[in-house]
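To start, the structure itself, in structure tokens.
Excluded from the complex is one protein chain; the other protein chains are retained at their positions.
Now for chain A:
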């Protein structure tokens, strides 16, 4: 096999030509390495041909208590052998109610596509499966037997997402029996089943674990990712990819922070000037068809697309048209400088509380948003980071405050802000045909110590926490019966750890939150530490936030994943242990996402994937 060592420069070309046939044949030899499952760990060893060394994928599927399932199921028994089949040989039988059946058809189609994506040469919906296969492999069939008991077709906070999955093999058929109370549970079961399959490199087939039982349900009802599409724009394809990756991790809420003071990329059919003035360009706009498409794309993947219209702060660009149309100033302090005096980051802008026409426009925005995202079960009002100095230095607002004898101190402004919030809630309810839905608000001045229940009704609002996990405020909110969603920035802000985008040094919430930090953030523990009670009913779940000052569609995937997967296991499984036992499974989940077309970041040298457990601290 060795090339001639005396090869001179002139015969070099000939050498190379001669070597090419050997080169290409070279790696079709079996790999020199094999894997053995020892104490739940895949151990690499030289393949001597004597011992029963397996491929890495075989070992990953079958070694350890749950193989490489992610997020880890509540209860699972995974067999230690596999059968091989060709992914075109999948059949299904579904038992379901009418609306559910059409969803289920789509889920099965996605499942089949994901099987093909295991192939290393998968590209654009297609992979070459060439074998060579033995007759038993060709004959083997994967049969799906899916039963959905309920008729729910929209995800709600009370949706039962549990499922049971039984994989059994007899003769030339492996049957995956799925029973779920709702479509959403059945969909999760199909994700789990995908994770019980892997590519077999020596025979160019798929293998499926021959025998497995999984009983599974999520620890939290709300498992979210926030994407901010205002600071920078993300095209529809990149959001689709995000939804695909969320589905692969059983996350169920895509919180869409569509607008902010920077840009207004949402095209509203009755208020087109919002996008005209507010979008970065005519190509960076979400048209109604795009939004409807994404809402449906998410629903099929078990994901609620939750709209946020952040107000009264975090508005600005897009609202400039009001004055010219005779509606007066809809927003004040828009792009005002120096920004440091009027907002937390440039550009500034806040709704004009003194202008009653602002509410007409707000109502109109709600009308369209409700229609685009309908039917909504939650709505995010934003409500963070109001800058009182902006209002208090705007003549129109100060004179309105004076005329109405509201006063001019901080409390007076907080009062008016809460009045605004109540009006917003009424407008949204009106837009939603009178049907009240819980509103979500960020922690803010309104929720500060002693204030929250003064301004906000705990039966109507859910509070999303973004302070640190040690903030006493969290305890207070829980004790005042607010339902909460955790997004504490010390663990779940995925935009931290880069250079400051204004001025020098690193950005405000540095350092970068590694996947370990994301994994270890435990809402129940935080609650228990602050109050002595885990508040399992009030804590709806959690959400990792990707604010987009320093990210756009070019690097979205690597910023979100695999950290989003770490979040997913915390929220689905809520394990009692820290990240360490999860590491090898996470690395495999990352590989799986990459195979599916998600540009997830590497967290270790590939060596660590091939040498399980050896990249220890």
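What we mean here is this: contacts are C-beta pairs under 8 Å (C-beta built on N, C-alpha and C of every residue); 3 or more make two chains touch, one makes a residue touch a chain; residues count from 1.
Keep in mind that, in the parts below, contacts and distances are computed from a predicted model.
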**Request:** Could you check which of "cysteine desulfurase", "N(6)-L-threonylcarbamoyladenine synthase", "CCAAT-binding factor domain-containing protein" or "beta-N-acetylhexosaminidase" matches the UniProt name for the chain that's left out?
**Result:** "beta-N-acetylhexosaminidase"
**Request:** Tell me which residue among A:77, A:136 or A:502 touches the hidden chain in the full complex.
**Result:** A:502
**Complete:** Among the options A:235, A:377, A:453 or A:490, the absent chain makes contact with A:235
**Prompt:** Among the options A:82, A:300, A:332 or A:546, which residue touches the chain absent from this view?
**Reply:** A:300
**Prompt:** Which one, A:63, A:90, A:110 or A:540, makes contact with the chain that was left out?
**Reply:** A:110
**Asked** Going by the touch rule given at the top, which residues of chain A touch the chain that is not shown?
**Response** 1-3, 5, 9, 12, 15-16, 19-20, 22-23, 26-29, 31-32, 46, 106, 109-110, 113, 120, 124-126, 201, 230-233, 235-237, 240, 244, 262-263, 269-270, 272-273, 276-277, 280-285, 287-290, 292-293, 296-297, 300, 317, 320, 325-327, 335, 337-340, 346-347, 356-357, 359-360, 364, 367-368, 371, 497-506, 510-512, 514-517, 548-552, 554-555, 557-559, 579, 594, 597, 599-608, 610-611, 614-617
